[in-house]
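Below is one structure, written out as structure tokens; the observations come after it.
The complex appears here minus one protein chain, its other protein chains still in place.
Labels A, B and C are assigned to the chains in the order they are written; within every chain, residues are numbered from 1.
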Amino acid sequence: MAEHNGLDGKLMSIGEAVERFVADGSQICVGGFTINRNPMAAVYEIARRRIKDLHLVAHSNGQALDLLVGAGCVRRLDIAYGGNGRFAPTCIRFRKAVERGEVLVEDYTNNMMSLRFLAGALGVPFIPSKSGLGTDVVERSGFPPELRGEKGIPCEKVIVIDDPFGHADDEVVLLPALTPDVSIIHAQQVSTDGTVRIKGLTFADLEQCKASGAVIVTCEEIVPEDYLRLDPDQNALPPFLVDAVVVAPYGAHPTAVRYFYDYDPVHLNHYKAVAKDDEQWAAYLEEWVYGVESWDAYLDKIGGAQLAHIRANTVAGYAPGLDRR
Amino acid sequence: MAEHNGLDGKLMSIGEAVERFVADGSQICVGGFTINRNPMAAVYEIARRRIKDLHLVAHSNGQALDLLVGAGCVRRLDIAYGGNGRFAPTCIRFRKAVERGEVLVEDYTNNMMSLRFLAGALGVPFIPSKSGLGTDVVERSGFPPELRGEKGIPCEKVIVIDDPFGHADDEVVLLPALTPDVSIIHAQQVSTDGTVRIKGLTFADLEQCKASGAVIVTCEEIVPEDYLRLDPDQNALPPFLVDAVVVAPYGAHPTAVRYFYDYDPVHLNHYKAVAKDDEQWAAYLEEWVYGVESWDAYLDKIGGAQLAHIRANTVAGYAPGLDRR
Amino acid sequence: MSKPQKSAAGGAAAAAPGAAAAPVYTPREMMAIAAGRFIKDGDVLFAGTGVAMLAATVAKRIHAPQAHIFFETGGIGPRLEELPMAVADPRVMAFSNLNAGLVEAFSYVANRRLHTIAFLGAAQIDRFGNMNSTVIGDYLHPKVRFSGSGGACDAGSLASGFIVFMQHGVQKFVEKLDYLTTPGWLTGGDSRQHAGYRRGGPIAVVTNLCVLKFDEVTHEMYLAERYEGVTPEHIQENTGFPLDVSRATVAEPPDAEELRILRDEVDPQRLILG
Partner (left out) sequence: MSKPQKSAAGGAAAAAPGAAAAPVYTPREMMAIAAGRFIKDGDVLFAGTGVAMLAATVAKRIHAPQAHIFFETGGIGPRLEELPMAVADPRVMAFSNLNAGLVEAFSYVANRRLHTIAFLGAAQIDRFGNMNSTVIGDYLHPKVRFSGSGGACDAGSLASGFIVFMQHGVQKFVEKLDYLTTPGWLTGGDSRQHAGYRRGGPIAVVTNLCVLKFDEVTHEMYLAERYEGVTPEHIQENTGFPLDVSRATVAEPPDAEELRILRDEVDPQRLILG
């Protein structure tokens, strides 16, 4: 089989990738979880382009979620958790936006959202779950009835049925599949033929990509096809599921990427401080989003020393001893 | 966290493992697929002990399936495929047993069987599929009605419903979950704390183990806990899902184990030849099953030279140039 | 790194010295130790961040070495040489048994073979251990929005049982939840089973004042152990529904070894101990 450059037509800048695959009103999902492997270079680009009315479908994509909501890009949200671990028990701009009625929220759980992505990946219209029976997660919907039937919004939030294989008291929650327009994930490596390798937890990234109509992968580095083919057990996505590949070193900052860098407590704490105040938040967006021309410029603003501090130890995969308070 | 020997009480001989976890009438499943990573040391042990009336639930576990059926251990069979690739388009003893009415067969498909294991692993009673609509796989059942309701046999083979989230012509096949009594798999490595590593395709091994009431893992070798913890992305099962660990070098012979050995065309062709004739088959069982005291004795009968021929090349993971006709 | 200066006595806000006996410890330390005592060897522990992580780690180092800690993100059995700041912290993927994803992690929560115990927190809890971590006020026009379920509803639904951490107060222990995020014993009695659950339910609520359990028949919350120096009256005053305090004993305080492990080995940076 001849070697061929499988990245032909796929390798592009983050601007081009967002331009081509993310539009006002798109239903999108992002990879990662709270402070890990969020595709932040793509998220900042979406915010910079002031894309709006997104329907973000998320489990717990904390930092990406909060920036997209805080920048006013999101109108609808299927979500399990709007938090960022110890850095923000509730994501701050998310909280304000919901309290102000700026976003419509449909609450699910992490298991439900990952199963909804799985159903989309399997090509089935729904998937059963035993979570949430008798709770308001199942009983109450945040989306108004008039949205039902619109693209990307199921006719019911969930449907509770009696298990047709079971007995009395065997209720099951049916969760509607998710099939977003586009998934954006950040990976450690993409090969020259478009295969994706993720190290560490994959969260629901793989289910998301398989369920989506298009996939953008930002990555720390491009590596030779032969290198990833030497240990195919470690690879996460095949070339035929990847539409755009973007080289974005530190592209998940301020969230962590195993074996490359830890999360950045300095920036996360700064973010937390300014997010609490509307004026300071507007200034943050000017300074870090609209006023930054490129991801390189963003990294220059973070500064070399801080990137050195958070660099991952080769064996541990994070930055041992990093001051995380 | 103190180091502790997590294999205490789990490390045992194949005889002990089978004695403890496999009984007449058990519902069991085996790992691997056709000519790869079938847990043959365990299968020969089950045959040797003349365990009977097993309900084997399988996707395409060719070699293990055929030996268990051929040795008269199996009474009921949920199955997708009774074949062994180019070595046996239809498994020979399986074919004879079905034609003679010695086993009851419920036909599913590979996707259905792997999804049924997945449902069992997820802890949900069923899972939907778009496979098989309008086919006899969905329309016809091989199990008689009087078996319905017995342990391990669902009240219906499948149930076809209209997608409650969908429109007209949105039929969906609901597949009942599988929760076997025991799964037996063969892995390359188990660590001293009971973590399992599988190299190469995992088939449905992981879903099977998560769905089962007990798990036996036979393995090529035991390795230090610290070794498997250095790259946890490559590990397949956590210690808390493993009940018995058996060291069985070449324990999948005559099927292949990536990075250890290829399948054995000599033995598979011999098997194919003798399986066609009832007398020769009886002689095979005497010679290779009942007349063999231990797995070591089995390997001696195969012979050192043949094991050398099938040894896997370090890079390719199989035996390049092996005469496979 | 600040030294602990107050005993467990006196509740969340007050620091009234009530316990005469050494060693001195904070309410948060008492909570971690009290919760850790519920963990049995061999348990499979679904941990979040915060005090839950301390409880699980201390228990594993003291009396439950064969307990397994895992995270909803898919980190299974990490060494935790440093404390994670979130369940997706790269520290939950380092030197672990295996690294997986959410679907797999929740399959372990639900696994019928495993005794899975979850640690959860919430904004509100009711007398049957149902919890709210979604909103205060009207759901469609909330006064306060919280994070939402995350995996809490799932763990409450699927695990063998769960243990709750709460700061005591009438805003938190309420007669009626504003939103039922995580199923406890629902309306008590057999209602959880009739709703379709196969197992699980809250085992205990560990607060800065006391440990609460649930009656085996009615599944109503009652006071099981009050920390030394804390009165039943003080606990009732901080609880928004009537509490049976008749069965209460005084909790065993942390011993020196428990405190040493907690402070020196588990959280030397005092990331969670504060």
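Convention: a residue touches a chain if its C-beta (ideal position, glycine included) is under 8 Å from a C-beta of that chain, and two chains touch if they have at least 3 such contacts.
Remember, predicted model here, so these are calculated numbers, not experimental data.
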Contact partners of the omitted chain among those displayed are A, B
Touching the hidden chain, out of B:E146, B:D169, B:E279 or B:E293, is B:D169
Touch assignment to the omitted chain, from A:G6, A:G31, A:G62 or A:P154, lands on A:G6
Among listed residues B:Y81, B:F126 or B:W288, the absent chain is touched only by B:Y81
Considering the complete complex, of B:R20, B:K52, B:R75 or B:K130, the missing chain is touched by B:K130
Interface residues of subunit B toward the undisplayed chain are 32-37, 59-60, 62, 79-87, 89-91, 94-95, 98-99, 101, 105, 107-112, 114-115, 118, 130-137, 139-140, 142, 169-172, 200-207, 256, 258, 262-263, 312, 316-318, 320, 324-325
Subunit A residues touching the chain left out here are 1-2, 4, 6, 121-123, 179, 193, 195, 210, 213-214, 226, 228-230, 232-233, 235-241
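The working rule: only the chains that are shown with their structure count from here on.
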Per the C-alpha centroid definition, the whole-Å distance linking subunit B and subunit C comes out as 41
CA centroids of subunit A and subunit B: separation to the nearest Å works out as 37
Flagged in subunit A as touching 2+ other chains are 115, 130, 170, 172, 200
Among subunit C residues, those touching two or more other chains are 93, 95, 99, 103, 106, 110, 158
